[in-house]
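Removed: one protein chain of the complex. Kept in place: all other protein chains.
Labels run A, B, C and D following the written order; every chain starts at residue 1.
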Amino acid sequence: MSDLLVVEDLTVTFPTTRGPVDVVKGVSFTVGRDETVGIVGESGSGKSMTSLAVMGLLPKGARTSGSIRLDGTELLGRPDRELRRLRGDQMSMIFQDPLSSLNPYYTVGLQIEEMYRAHRGGSRAAARKVAVEALRQVDLPEPERRVDYYPHQFSGGQRQRVMIAMALVCSPALLIADEPTTALDVTVQAQILKLLAGLRQERGMGMVFITHDLAVISSIATRVLVMRQGEQVEYGTAEQVFAEPRHDYTRMLLESIPRIDDPVDGEVKA
Amino acid sequence: GGGGGAAAPGTGAGTGASGGPGAPAATGGTVRILAKADFSHLDPARGFDGGVNNFYRLIYRGLTMFGAGPGAEGTKIVPDLATDTGTPSDGGKTWTFKLKDNLFFEDGSPINSESVKFGFSRSFDPEAGIGSPYGKLLLDAPKDYKGPYLDGDLKTIETPDDKTVVFHLKKPFADFPSALALANFTPFPKGTGAGAAFDTKPIASGPYKVASYQRGASLKLERNPQWKRETDSVRAAKPDAFEWTFGLDPATIDERMLAEQGTDTDAIGPSIQAATVARVQAPQIKQRTLSGLNGCTTYMGLNTTKKPLDDVRVRQAINYAINKDTVVAGMGGGALAAKGTSIQPPTVAGRVDYDPYPYNPEEAKKLLAEAGQADGFTLTLDTRPDPKMAAVAVAIQDALKQVKIDVKINNIDTSTYYEVIGTPAQQHDAAVTGWCPDWASGATFLPPLFDGRNITAKGNSNLAQINDKGINQRIDEIAAMTDVQAANAAYGELDKQIMKEAPIVPLAYEKLILLVGSNIAGAYQSNSFSGGIDLISVGLAKPTK
Amino acid sequence: MTLLRAKDLTKRFVSRGPLGAKAEFTAVDQVSFEVRLGETLAVVGESGSGKSTTARMIAKLMDPSEGALEFDGEDVTHAKGAALARFRANVQVVFQDPFSSLNPRHTVERILMAPLDYQGIAPDGGRRAHAKELMERVGLNPDHSLRYPAQFSGGQAQRIGIARALAVNPKLVICDEAVSALDVSVQAQVIELLRRLQRESGFSYVFIAHDLAVVRQIAQRVAVMSKGKIVELGDAEQVFGEPRHDYTRTLLAAIPRINPEWDRRRREKL
Amino acid sequence: MMARYIAGRLAWVLLILFLVCLFTFIIFFTLQPDPAVMICGKTCTQERINEIHAVLGLDEPLLTQFFGFLFGIFAGRDYGQGANLVHCGAPCLGYSFQTGQSVWDMVVDRLPVSATVAIGAAVLWLLIGIAAGLLSAVKEGTWWDRTAMGLALGGSSVPNYVLALALQYVLVVQLQVLPFPRAVPFADDPVVWFQSYLMPWIVLATGYACLYSRLTRANVIDTLAENFMRTARSKGLSPALTMRRHALRPALTPIATIFGMDFAALLGGALITETVFGLNGVGKMAADSIYKNDQPVIMAVTLLAAFFVVVGNLVIDLVYTRLDPRVRITAK
Partner (left out) sequence: MAVVAYSPSTSRARVTSALLRDRGAVLSTAFLSLIVLMAICAPLISAITGHGPNDFDTAAVNTDLGGVPHGSLGGISAEHLLGVEPQNGRDILARIAYGARVSLLIAASATVLTTLLGVVLGMLAGFYQGWVDQLICRVMDFLMAFPALIFMIAILSSLPQGNRPVLLVLVISFFGWPYLARVVRGQTMTLVNREFVEAARASGASTGALVFKEILPNLRSSLIVMTTLAVPGYVGTEAGLSFLGVGVQPPTPSWGQMIFSSVGWYAVDPMYFAIPGGFLFLTVLSMTVLGDRLRAAFDAGEAS
């Protein structure tokens, strides 16, 4: 089985007044079909930049080097025109901050429909049905009505689910999920994770899953990449990373996980 | 000449032309006229300015008219509908006219003494009679007579038979035939023209009638078949049609005339702008120009009721101090203006050419010192903000600076200018303005400007507000003369007499430069119509073109 | 001592459909609770259950459709002018969507100085230094004080929001998913900071979160919301230990956990 | 609720038009020069002025005149007496002091010209302005951006009348690609019609196109920086759709505001352009009437312009709440 996504020695550089700054430094990982790679790491360590680099959506001025191959074709340096056909269809992304990532001028329904129609064509009515279905899939209450709501009319978690629904509507080969469940309560989160796992199996979808919730990673990822300050500090199978972490930082991370059954700090309670 | 106050420099004269435009015109074709603004009124009782008076002659006929031809020919009074220029009796107080035969209106009805009476009485209508004031000024009429529409027939005009009309005047008026050449003495079929009917659909008596008229946009004239050439010895009426285009920008007109695209070869424009003067110097273009005086005087009135202008020496000093060459430069240079010396412009009959106050700042200083104004004073000068007038004002300001008179320029909006300066209560020390005679004689120039008894609280034209017994008396004496020629000569002398008092500073006589299409023929400037091309004679050289 | 008391807060949203048809939706339904001085009340619950809306109402950013709000013994339901200013000085908010709540045209420094500005507070050592100190406290590089929000990662932006809330010395901080985008180590650091402030300065918190483990660590009392209502409210011990409501139980059951086998192996190695 | 809002606004429109009427009336009938003096001409007496006053109805008290005017608009009125009597049917805006024409007829005559000028120019400047602004924003910093914005700047610093004459000089006099404009109706000769209106369109559109392109550019650049633009791109939409739907709507919403105003104002006549090109529109009529102090015409032009602007603003407000959903919800 050939790998779906191969990232090799990826570096992302931003120019600043004090000279260029590397925010991602030589990151390499692969995502196979029907596989989930989890990325964890410090906040600001370059997780989002890595995924944006894969999508070819880095902010203006950012430079990249290394190699990103999707299904064997190199993505870096490809003209936007060709990347565009892949985006949404072959690879799609759930962004971290849902409110600012949704266009406030349009109903969420339209924003889902347009993506579907861009790749699959068809009538508006058909696309709308797909959008309602997608919203139902992510457990949004009253999808028929909510499809005509504007982003600001949703709660944080609901917006996040809208983003998920949108990313999935064309059943992409590769899904990059940047903290897709942070705003979701655990029950909904569990449902979404189940949904994603189902899709992965069903369609052989590869997935990059960025989260801070190590428990979530442990339950869905086959391989885990740990990042810190733009560098890749550890990369291995989930079992290896969680059971036998090699790097101090990984260990430290695993140590800091708050646990529901941990004894609670007595001082505060007093 | 010159009615609407806003268009002060209005009527006048011009010199003849030679070459292209002067060549004889052939019959037929359409003469096109490019104009900035539409005519004020097609109803001759309402309109009264150089431009529209010239136009009226194409569609209307009167008892008398100005002759056709360059120079003095154009100011000569000749009979039109009448067989002669009238027979005075009762010492010039009663005038009898006989009509020619075979005269018809556009609608086929005959032009008879009734229609003459009716047409004349229209100028008493409060609504229609806003044009030339001469009907009301001269004709004897019942007090409070309000025109034919409200008060019926004007009984004081007698019509003993179809061909004879007898007028009774308020007082003797030797120049009555000249006054009759004005368009408000136009006959009309009895009962027509109520309201503003003639402003859109006039009833023609002349060689042309209105074919179509879109206000502000265009006016087309076509031949009037009811006009019989044999009854009219003056109008050449060569073209088959005239077409006006109104509302054009002056700069655009100049460009069009220079470029001569398409039918613009058959076109006539208004006087060119100063900026265009240099461009018409090329021989092939210069050949297409006509140039001459517009028959008006541009002057600065000095308000003699204000101190220190009440002192004749101060007024004389100002006359000496102003360098008229800079004034002429400001008006566009020698091509567009000539230095002003006397009150009356050169086109007026009987005018004497003299220069009482040649440029002499030393003399001015001396006079001011005598008057105790050696240190100068401040003078407020009213002017209009149009570029030409502004340039004149600045030239005056510049000139008076050297005799320590500080000129404050007070710009008054063009639309209100004449109202303000014509209201003695609002008038300042001095004002730049102009005057054009209604016909080429001192009778319509000096009395309105200098008769002290004409000073009114509103609409005053005696800007100097001079009320000099000697002048007033002389005006009455000349008015009583029955010999028009002698009267004109007397006005020439009166001009000198007035300038001794220096109530005004004659600044310049404006000139026109007319650029016509290369196919225009029979064109000359008429001294009776502000130097405009005489429309009754103009035509095309090659009408088929 | 009660710091804040919410009584029967209700929020109804009226939205118009495309044809102008009105639809009313009760987002928060008769919610009552109190926050005591120096305590942390956690609000957990279903996504879209009205947590953020409740937070907005108690922060007086949105008028309740019904109900009353009392702060420090004073009725502030309709507070205006000086009373409102007093309230604002004492109550700060950390928003759920990190980027949308930061003015894109202001530098971080300015964002952090703004509350001081607005409340006319001049800290010792100057406001600029204060801003830098705040950045350090939440684990941001103070050298980045002149950057704009768009130049930060999601977690960093969230920390800017937290730092802003702490810029003045409030009595109550309302944290709407304030730590959801932070990696566990930074999260621990921030939670420790919050707790320290509570210990030292007696801050109270209304802490909205999905991560029950975090809630467990920080909250003395917990409110569980579902469908606009508080379904359970009690001591953390009790809610986590012996949940009464079905929904609470579902919630607790759905908490993801790291494969215990891996965890065990890792701990053994230590 | 929308219906009530619109009804309320319409009431305001009427009130504002009434106020505009009143102010215009006061300003032009009291502060302005006496038209009788202008009509009266050179050899004028107080008597004749009084006579003209009576004819024009200026001898009546101001308020009577004002309400006569208002009444005339809704019910028509009679002018003159005896054989001179004319009935002026509603909507009666009176008769021009200068030409005696019915002002309503004058307006109806000229409105099509002004509307043609305004609509043509608006289409042109919207197309050019927005396209250029959009392109500049997308290619921010490139030579295209610099050139286009430099041109936009140049274009907006050239006064209308200068541009008009320069265009005429170049296109008509020098290159002779266009004839001198003459306002013929479309039906008469579509080619000449188009050629004649082309220059006025260009002249009017230039200034606006410059403004709009710069505004579009600024707003689009702001919008492009938004996170949701990244989302749109992530969906693999065509750049055209991305731009048109996601960038333009937020960027153009504020531009819609000024477009409404600019367009409405133009319908009231483009004073300078119409004058320069000799187009017989409302603007030229306004210029002429000011020059001649023709108060009834000034009143009519003012009212007409006011009407368009007020209605234009109403439309903008309604459209604005449609354009931005966040505003719609909170506009209680």
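Keep in mind that, in the parts below, a contact is a pair of C-beta atoms (placed from the backbone, for glycine too) under 8 Å apart; a residue touches a chain by one contact, two chains touch by 3 or more.
None of the values given here were measured: they were computed from a predicted structure.
Residue in contact with the omitted chain (choice from D:171, D:198 or D:218): D:218.
For the options A:44, A:143 or A:258, the residue in contact with the chain missing from this view is A:44. Interface note: of B:273, B:360 or B:472, the residue touching the hidden chain in the full complex is B:273. Note on the undisplayed chain: of the listed residues C:36, C:147 or C:265, the one touching it is C:147. When the omitted chain is restored, the residue from C:37, C:68, C:85 or C:254 that touches it is C:85. If you put the missing chain back, the residues of chain B touching it would be 250-251, 273-279, 281, 325-326, 328-330, 332-336, 384-387, 390-391, 393-395, 397-398, 409-416.
On the side of chain D, the interface with the absent chain consists of residues 12, 16-17, 19-20, 23-24, 27-28, 31-32, 150, 153-154, 156-162, 165-166, 169, 210-211, 214-215, 218-219, 221-222, 253-254, 256-258, 261, 265, 268-269, 271-272, 286, 290, 298, 301-302, 305-307, 309-310, 313, 316-317, 320, 324, 326-327, 330-332, using the contact rule stated above.
Mapped onto chain C, contacts with the missing chain fall at residues 56, 59, 61, 85, 88-89, 91-93, 95, 97, 100-107, 109, 114-115, 117-119, 141, 143-144, 146-148, 151, 161, 164, 167-168.
The rule is simple: only the chains that are shown with their structure count from here on.
The interface holding more C-beta pairs in contact, when A-C is weighed against A-D, is A-C.
Mean C-alpha positions place chain B and chain C at a centre distance of 89 Å.
Work out the mean CA point of chain A and of chain C, and you get 25 Å between them. For this pair, chain A with chain D, the centres built from the Cα atoms lie 52 Å apart.
Within chain C, residues 15, 99, 150 each touch two or more of the remaining chains.
Contact of a single residue of chain B with at least two other chains is seen at no position.
Against chain D, in their complex, chain B makes its touches with residues 2-6, 37-38, 40-41, 46, 48, 125-127, 130, 133, 137, 149-150, 194-196, 199-200, 214-217, 245-249, 251-252, 255-256, 258-259, 261-262, 264, 413-416, 418-420, 422, 435, 448, 456-461.
Across the complex, chain D is touched by residues 52, 55, 57, 80, 84-89, 92-93, 95, 97, 100-107, 111, 114-115, 118-119, 150, 152-153, 163, 166 of chain A. Across the complex, chain D meets chain B through its residues 32-34, 37-46, 48-49, 51-52, 54-55, 80-84, 86, 95, 98-101, 106, 109, 165, 168-169, 172-173, 176, 179-180, 182-183, 275-280, 284-285, 288, 290-293.
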